[in-house]
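Dropping a structure here in structure tokens format, bear with me for questions.
Heads up, one of the protein chains got dropped from this complex, but the rest are sitting where they should.
A, B and C are the chain letters, set down in written order, and residue numbers restart from 1 in every chain.
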Amino acid sequence: MNSFGRIFRVTIFGESHGESVGVNIDGCPAGLPLTVDDFMTDIERRKGGMQKGTTPRKEDDIPIFKTGVFNNKTTGAPITILFDNKNTRSGDYEKQRAVPRPGHADFVAHQKFGGFEDFRGGGHFSGRLTVCLVAAGVIAKKLLALQQSEVKATIMEIGGEADLDKGLQKAIDAKDTIGGIVECRVNGLPIGLGEPFFDSVESVLGHAVFAIPAVRGIEFGTGFAAARMFGSHHNDAIEDNTGKTRTNHAGGVVGGITNSNELVFRIAIKPTSSTPKEQVTLNWETGEQETFSVKGRHDLCIALRVPVVLEAVTAFVMADLYMLQQHIKRII
Amino acid sequence: MNSFGRIFRVTIFGESHGESVGVNIDGCPAGLPLTVDDFMTDIERRKGGMQKGTTPRKEDDIPIFKTGVFNNKTTGAPITILFDNKNTRSGDYEKQRAVPRPGHADFVAHQKFGGFEDFRGGGHFSGRLTVCLVAAGVIAKKLLALQQSEVKATIMEIGGEADLDKGLQKAIDAKDTIGGIVECRVNGLPIGLGEPFFDSVESVLGHAVFAIPAVRGIEFGTGFAAARMFGSHHNDAIEDNTGKTRTNHAGGVVGGITNSNELVFRIAIKPTSSTPKEQVTLNWETGEQETFSVKGRHDLCIALRVPVVLEAVTAFVMADLYMLQQHIKRII
Amino acid sequence: MNSFGRIFRVTIFGESHGESVGVNIDGCPAGLPLTVDDFMTDIERRKGGMQKGTTPRKEDDIPIFKTGVFNNKTTGAPITILFDNKNTRSGDYEKQRAVPRPGHADFVAHQKFGGFEDFRGGGHFSGRLTVCLVAAGVIAKKLLALQQSEVKATIMEIGGEADLDKGLQKAIDAKDTIGGIVECRVNGLPIGLGEPFFDSVESVLGHAVFAIPAVRGIEFGTGFAAARMFGSHHNDAIEDNTGKTRTNHAGGVVGGITNSNELVFRIAIKPTSSTPKEQVTLNWETGEQETFSVKGRHDLCIALRVPVVLEAVTAFVMADLYMLQQHIKRII
Partner (left out) sequence: MNSFGRIFRVTIFGESHGESVGVNIDGCPAGLPLTVDDFMTDIERRKGGMQKGTTPRKEDDIPIFKTGVFNNKTTGAPITILFDNKNTRSGDYEKQRAVPRPGHADFVAHQKFGGFEDFRGGGHFSGRLTVCLVAAGVIAKKLLALQQSEVKATIMEIGGEADLDKGLQKAIDAKDTIGGIVECRVNGLPIGLGEPFFDSVESVLGHAVFAIPAVRGIEFGTGFAAARMFGSHHNDAIEDNTGKTRTNHAGGVVGGITNSNELVFRIAIKPTSSTPKEQVTLNWETGEQETFSVKGRHDLCIALRVPVVLEAVTAFVMADLYMLQQHIKRII
């Protein structure tokens, strides 16, 4: 399913080299001010344009409101936003088709969809669709802001280096691509978001975050390091009736429920699959392996573009949990 | 929601010190042989009885089939299985109520449910409910076995030590508790399970796995280490038309879809929250902090009990993806 | 799926001649007082004990709270309630198995579940499971009462007669069974419940109401009669800003949304399938038709038991819409 969320429900669609990609949001409250300008900062951030290590695909990504917005405000009806695809020369893809790019979904998509998939530039599996996630995130962030809650993601390391330039230089020197780690923090959350077990905060965030291409892991609070800690060190002492804890090893979630402390988690991003380095892959027509190398410019490090996408996904997950939570106290 | 799965749908319920805990499974195919004996091995494994570092709560956990099984076979109707709770002396909990145990859900549950939660032994948040997950897993494993697919989880390290005894000894020496890392592998999977974006294999597994108490992180294939790799090293070269790759850094999932290689992922388990060490926590009646220490026996390392629970959750997630996949090819 | 509801989610399970039937309710707010006594009136009504034309199966149906209730209040965790089955002699069913009862699900169940279905007394398809619906309804009615909203269903006609005794006498005279029509009214609803299109009030009520066995039709307001009306007669003139209309041909729903007037709808109940009259059916072993007659006592008119079931289903649907609605206004 290409949808997520129980109340604030996000559906994405489109292909890299089709006419457009888009997003539908059902369940957004009415009356939220919304203009094209609200989107431009995050859309620019996604392009990573200024940064060494990213390749701006000059899309001039302008959100086209198709439904659900009237007089610059949400109406309560489903919101549909499209982004046109440009610069979509697809000539080479047909030729290269039987040679699936290593690390990409080309091979599995071909098998899963019986050869009917749109294979140009990764088709529906393309990172292009993250612009749709970003758009949903812009709306969700505005809802969270009404609750004094803010989401912020930052890159922690590139290629193992906290000094990002150093990490990128590694890739440049090696004529290769490199991965990275991104951290996300959400402040201003109340106690009580999330549900035990299958709708725990970690569960729903984990679900949505792995929808971001190239994510290979997620950890909350101290995360994997917790596996090496003693219980007396890991437990966070509650300091007062607001739920504030002295430390925040739990990353703001206990028993799957927010505890009023900052929500903190990190994700691992694999190196860009399209590397300048020559590689070996299959030719499924011949059934033999052959060498393969990527033409054109590609991102040295896809992680550089991820923060705004991670913020977006986190924002719409938390907005959904917020809306879900409202009902519980209200009826009694 | 206490339910998971689109076709093979698992719902869990119950409290640590209530009369029973249980599980309902809707969407299980008819005709699957099922007897109490099928469950006993995994239920025993969950107790971790023989192992240093676990505290067997002698429950004699016998699955009680209430619905959906007839003549020792599934009927296609919803299956309900209960486990009675025994040894549920709850005298102390009332007294200690205003003093939430550090690392447990006591405080957030109290806030979220307005004081109406069953607070005895963690109530609905208790690890006791993992026996329900294990039961669902037993059924799912039998379905996967029909597809020649098998799930196997093992402990990789305790307290940072691959030698588990050494890891446990650390905790014993420190009079504290300790965490660990568990790895899960699934073989025999076909190409094509999972969907792009929100129903990627990582998404649905991530969702369900974070429903297991004490999980702090999950990573697929090389996981967090991928963030420090070069693209040319991380990409797995496809060797032949079966999809077999030379390496398996992706852990069997590309673009969110299984690629026929072994599915591999790891989870981080935090140290048991109930540590023998004295700790500080809040007394919410006084609004002051006070010292707290756990009475009675508790697990040194909850990770020791996790493998069978992780197998179970993985099995029912993969069974659901299997069943979901069936429809796609069939109609054309 | 044996579940219904987006927030207040009801799952039913069990078989007529199994050990028990039951219901799980996930999403019920915490703190609602709940005791066995709350259920007894509606459970008694379902038996239709006093009425000519119903056959009380003396079950002494006592709700057994398994989970989610603590100190006589809901906890916010999933509520599980069981009802034991008694008087479940199933000796004859095996013998009669290849001869599906006309009007019952025996034949389709056998085909659908490949012969693995529990065939005793209709198994999972039995009207016995309506006691689970009634139990969910009791809880939902208490939630609605907190909103000053009340559900009331009454029988409008039996066998075409508004004088019910007369209708039943028809069946008695004919040594046959007879159908009826039941009307349901909900007062105290606010403007705005329900969503356009797929979650319209009529959609979700229609969905849930057809889960009641023997329902053959549903109509809102003037219903089928509207097909013969002129527009100027059918339209209800709004009288004031509360939304009150002079007439209520719409039955309280316009555009799928409640309009503050009384919600009114009717359902058609077919005659009890198990009639004393001799009938013809298939013997699937011989492949030939043979005569069939029902042994034992059965309801002359199943419609007599329906009002309390219809109230229950209506109550949990409306409670769900109520809870769903809460979120929409709150976040802005």
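We adopt the following convention: contacts are C-beta pairs under 8 Å (C-beta built on N, C-alpha and C of every residue); 3 or more make two chains touch, one makes a residue touch a chain.
Please read all numbers here as calculations on a predicted model, not as lab measurements.
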Sole contact to the chain not displayed, among C:G68, C:P100 or C:G121: C:P100
Contact with the hidden chain (one of A:R9, A:R97, A:K277 or A:H298): A:R9
Touching residue (missing chain; options C:L129, C:V308 or C:M323): C:L129
Hidden partner interface residues of subunit C, rising order: 1-4, 6, 12, 100, 102-105, 107-109, 111-112, 114, 124-125, 129, 157, 159-160, 171, 174, 176-181, 191-192, 195-200, 202-204, 206-211, 213, 215-241, 243, 250, 254-259, 268-275, 277, 279-282, 284, 287, 289, 303, 328-329, 332
Footprint left on subunit B by the chain that the document does not show: 6-7, 27, 29-32, 76-77, 143, 146-147, 196, 319, 322-324, 326-332
Those residues of subunit A which, in the complete complex, touch the missing chain: 1-3, 9, 11-15, 18-22, 24, 26-27, 30-31, 65-68, 70, 73-80, 82, 112-118, 123-124
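The definition used in the following text is that only the chains that are shown with their structure count from here on.
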Maximum centroid distance from subunit B, chain identifier (CA atoms): C
Subunit A and subunit C, separation of their C-alpha mean positions in angstrom: 44
Subunit B and subunit C, separation of their C-alpha mean positions in angstrom: 37
Shared-contact residues (touching 2 or more other chains) in subunit C: 30-31, 76-77
